[in-house]
Each structure stands twice: as structure tokens, then as C-alpha cells.
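Every protein chain of the complex appears in place save one, which is left out.
Then we have chain A:
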Amino acid sequence: MAGSALRRLMAEYKQLTINPPEGIIAGPINEENFFEWEALITGPEGTCFEGGIFPAKLHFPPDYPLSPPKMEFTCEMFHPNIYADGRVCISILHAPGDDPMGYESSAERWSPVQSVEKILLSVVSMLAEPNDESGANVDAAKMWREDREQFNKIAEKLVRKTLSLE
């Protein structure tokens, strides 16, 4: 089981290294443990997160790719779909069986044809367009809806923080 997970992760790592998507870097932190990756995600242009480099950790289950990895940002984040502890709440990371929020159709959820690259690209688009219906961070969702200016200010601060400019 774990052997096939390992081969697949190696293939993905290779692909992400040879042909990396713009502004995204991902790979195992230490190759002794191939099931723990770190990813750097560039905040999408034209959004309040523009310019930031957001580090995140990916934990892969031993039966990857049958089960999705878990992802959490290791920097401070303020976003409607990211929990206060950094965990990311998007449908692509949810296994077909569980539906914590009860609103996703199974078509958007995890399937083994998804990959690290697709997850990270989804996260980029999540950064650009928060889904304020999912309440991972209710405060952030409320602020996103009602006080966009304040939200942008906080995001700007986070961006500066990730670049260690503050």
C-alpha cells in the first residue's frame, strides 16, 4: 500500500520539480519522510494576497492517492476557508465519504486523479475567491462580506509578514 503511495509521490515530486506551476513550489521537507511536504504558494495577482509567499504543510496518508492529503498553512492566515490553526477547508481535500459542511457535491471532492499540483492550484484560486459560505473562519467570512477594506488591510499585513518585511 505504502509502496505505491511512495512511487506516486515521487512521480508527482518529479513533475513539480521539472515543470513547476508558476509561483508554486512543493516537495518533501526531508526525504526520510516522504509523506510530509512543504509547499510555498504565491498569493494570486490582483487580489489582496498578491505578492505574499505562503508556506503550507501537506500530510499524505499512507493510502494516498486513495485518500486526500491534509493541508495546513504554517504562517498566520486570515481567510474564510482557512481555520485559525491553518487547516485548509476546500472540497478537493475532502474524501468522497465525508461532507463536514453538508453542501458539496461529490463531483468537487477528492478523487485519485487529483494531484498535489491540482490541490495547490485550487488553493490559489481559493485565495483569490473565498467561498464565504463555508465557515472555516467565521470572522474572516463576515469581514470578507461586510468590511472588505478591513479584510484587505489584514491580508496586506499578512503578506508583509510572509515576506518578513514586518
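We adopt the following convention: contacts are C-beta pairs under 8 Å (C-beta built on N, C-alpha and C of every residue); 3 or more make two chains touch, one makes a residue touch a chain; residues count from 1.
Please note the rule applied: contacts and distances are computed from a predicted model.
Novice: The chain that is not shown, which UniProt protein name from "E3 ubiquitin-protein ligase AMFR-like", "GPI transamidase component PIG-S", "Eukaryotic translation initiation factor 5A" or "Proteasome assembly chaperone 2" does it carry?
Specialist: The chain we cannot see is recorded in UniProt as "E3 ubiquitin-protein ligase AMFR-like".
Novice: One chain is left out of this view; which of A:45, A:76, A:133 or A:147 touches it in the full complex?
Specialist: Only one of A:45, A:76, A:133 or A:147 touches the chain omitted from view, namely A:45.
Novice: Which parts of chain A face the unshown chain closely enough to count as touching?
Specialist: Interface with the chain not displayed, on the chain A side: 1-8, 10-14, 17-23, 25, 27-28, 30-35, 38, 40, 42, 44-46, 51-53, 62-63, 65-67, 92, 95-97, 99, 105-107, 111-113, 118, 121-122, 124-125, 128-129, 159-160, 163-165.
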